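My questions all concern the structure below.
The complex appears here minus one protein chain, its other protein chains still in place.
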Amino acid sequence: MQYTPNTESQAAEMLAELGLSSLGDLFTDIPESIRRKCVLDETPGETEPSVRARLEQLAQDNWSAGDAPVFLGAGCYDHYIPAAADYLLQRSEFATSYTPYQPEISQGILQGIFEYQTLICRLTGMAVANASLYCGGSALSSACRIAAETVKKRKILLPASLHPEYAEIVKSAGIAGFYETVEVPVAESASAGSPSGVIDLAAFESLLDSDVAAALIPYPNFYGALEPVGELVRLVRAKTNALVVMSVDPFSLAMLKSPGEWGADIAVGDAQSLGNRMSFGGPHLGFMAVTEKLLRKIPGRLVGQSVDDRGNRCFVLTLQAREQHIRREKANSNICSNQALCALATAMYLTFIGPAGLKQAAAISHKLTCYAQEKFRRAGFKIRYTAPVFQEFAVCVDNPAEANEFLLENGIIGGYELPGALLFAFTEKRTAEEVDELVEAMSKYAFPAEKESAEGEEQE
Amino acid sequence: MNIPQELFYSKEHEWVRFEGNKAYIGISDYAQHHLGDIVFVELPEIGAEFAPMTEAAVVESVKAVSPVFCPVAGKVVEVNEALLDTPEKVNEAPYESFLFAVETDGAGKENLLSAEAYAPLCPEEEETL
Partner (left out) sequence: MKLLFEKEVKGSNRFRFPEPEVSADAAPEMIPAEHLRTADLGIPELSEVEAVRHFTALSKRAFGVDDGPYPLGSCTMKYTPKICEAAALLPGFADIHPYQSPWTVQGALKLLYELQRDLAQLTGMDAFTLQPAAGAHGELCGMMIVRAYHKSTGADAQRNVVLVPDSAHGTNPATAAAVGYQVREVKSGPDGLVDLEDLKSKLGGDVAGLMLTNPNTVGLFEKNIEEISRLVHEAGGLLYYDGANLNAIVGVARPGDMGFDVCHVNLHKTFATPHGGGGPGAGGVGVKDFLAPFLPKPVIEWNEEEDVYTLNRDLPESIGKIKTFYGNFGVCVKAYAYIRLNGFAGLRAVAQHAVLNANYLKKRLSARYEIPFDVICKHEFVATNARQAKNGVRTLDIAKRLIDFGYHPPTIYFPLIVNEAMMFEPTETESKERLDEIAAAMNTIADEAETDPGKVKGAPYTTVIGRVDETRAARHPVLKYVSE
């Protein structure tokens, strides 16, 4: 009741005007047989201070990135967000507005999205970007449907090096029957049976037939590794009409060649890494960017530039005839609400951090990753995959769950548990000391006896 | 409302102009007026085959989408690609702006209307769209 402003006497006055005597009279159109069944625990509302206390308690029951260094990545990253971006995002004109259907009073939202679209196009090197989708995984499944409908083929090549949740989202959406997925294995590398961690080119080539609608290329892939994109794209173009769909971490594009430069048809990914808090996995935002040719196929909202009746440049939702509220069952997506505020967060993040800041952040992440790999090697660990990586790699360990528990006991939030390995990520928020601590704790866990005897030998 | 005598019409407001075994298809003046400013046309692929009155193209206005039916059986032999860049031509000159042409054996022609028979389907009502 705290947020309904009408007083009891006002409510009575309004009811009287309607010729009714009680609030219950407003619901007589609902059959009594239905209303009777609505029996609820009559929990009373709580005061604001009580609710705050309750939520603070729940929050305290979680270990946050402020409590311990985080070496988890796997599609969600602990990056630094400039204070100004965090602060401005809370302006309630942004937070409490609806989709900008009325352009005259929504220029701020519309321009913000237009700027976001421009930034995504520039980062990805693509021609057109939409106003956001739910997450990287759902953006990828949308891309698969677009590919199947555009190329009029059914097969989607799904590499084993793709994020397992993205793969699952793509497969789940397959229930609709627009496409079927075929898995592409990861290659063994030339050196002594270690897997490379990237797509097996020979297997990939053998799967490229005339029924392929899209080849998905994760970049960097789930293991942090750089796929041989140039070779993969060449093979696709040489053998099929299929679309090349790249799933990228946009943060990495500060350093890595963009999907546009590689010649992709569709670029998707999750822009959590650009200015959105981890928030236990959401809200984040999926993005999608496409070539000019696929402009009409892109799902979701698009903001375009136009002029008003006074001759001013202005912005407006456009090409709406693609969308569900007009095209209904013929729309190629049912998306309505998207992740607009997260897109605005990304535009703010990129603006405050600037081009040099983003390049520096990416360079630091990569430098720490290289440093960590070297440290792990020198400590006697085997690096699981041999391909070059950007900011993430897997370290072999017999019992990854147990190793993670050990790290937690040592005040470190460890890695993602792969079979026989832990996948660690290194963002610019980590320090060299934290990396040293990680490697030390891992060594203590993995080689307790060796460590002691080695120390003993040195003493002799 | 402009309804040229020499053309045939479908009940769904397509016009058809026959040239030998070829049929050119567009949307009528009434249809373009009803739809408002046309912002995009989606054309069929050359070689696509259609049964009479099946959906072959799409015209879009800012707030609406309408299917364009192929009134006679046939295989697409020509599309008006210029409309992709200048969809406004459909509003400005609907009868000079065919969307596509099919090679046809004439099946479906028997259900088409003459200009006189079509006119009553275009009431001069208050525009509400």
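By written order: A and B. Residues from 1 in each chain.
Just so it is clear, a residue touches a chain if its C-beta (ideal position, glycine included) is under 8 Å from a C-beta of that chain, and two chains touch if they have at least 3 such contacts.
Quick caveat: nothing in here was measured; it's all calculated off a predicted structure.
Tell me the shown chains the invisible chain touches, ordered by label.
Result: the unshown chain touches A, B.
With the full complex in mind, choose from A:10, A:241 or A:399 the residue touching the hidden chain.
Result: among the candidates, A:10 touches the missing chain.
Please pick, from A:154, A:239 or A:257, the residue that touches the omitted chain in the full complex.
A:257
Considering the whole complex, not just the chains shown, which residues of subunit B touch the missing one?
These residues touch the chain not displayed: 37, 39-40, 60, 62-63, 87-88, 126, 128.
Here, only the chains that are shown with their structure count from here on.
From the C-alpha centre of subunit A to that of subunit B, how far is it in Å?
Here the centre of subunit B sits 45 Å away from the centre of subunit A.
Using the touch rule from the top, collect the residues of subunit B that touch subunit A in their complex.
39-40, 42, 60-65
Going by the contact rule at the top, pick out the subunit A residues touching subunit B in the complex.
296, 319-321, 326-327, 330
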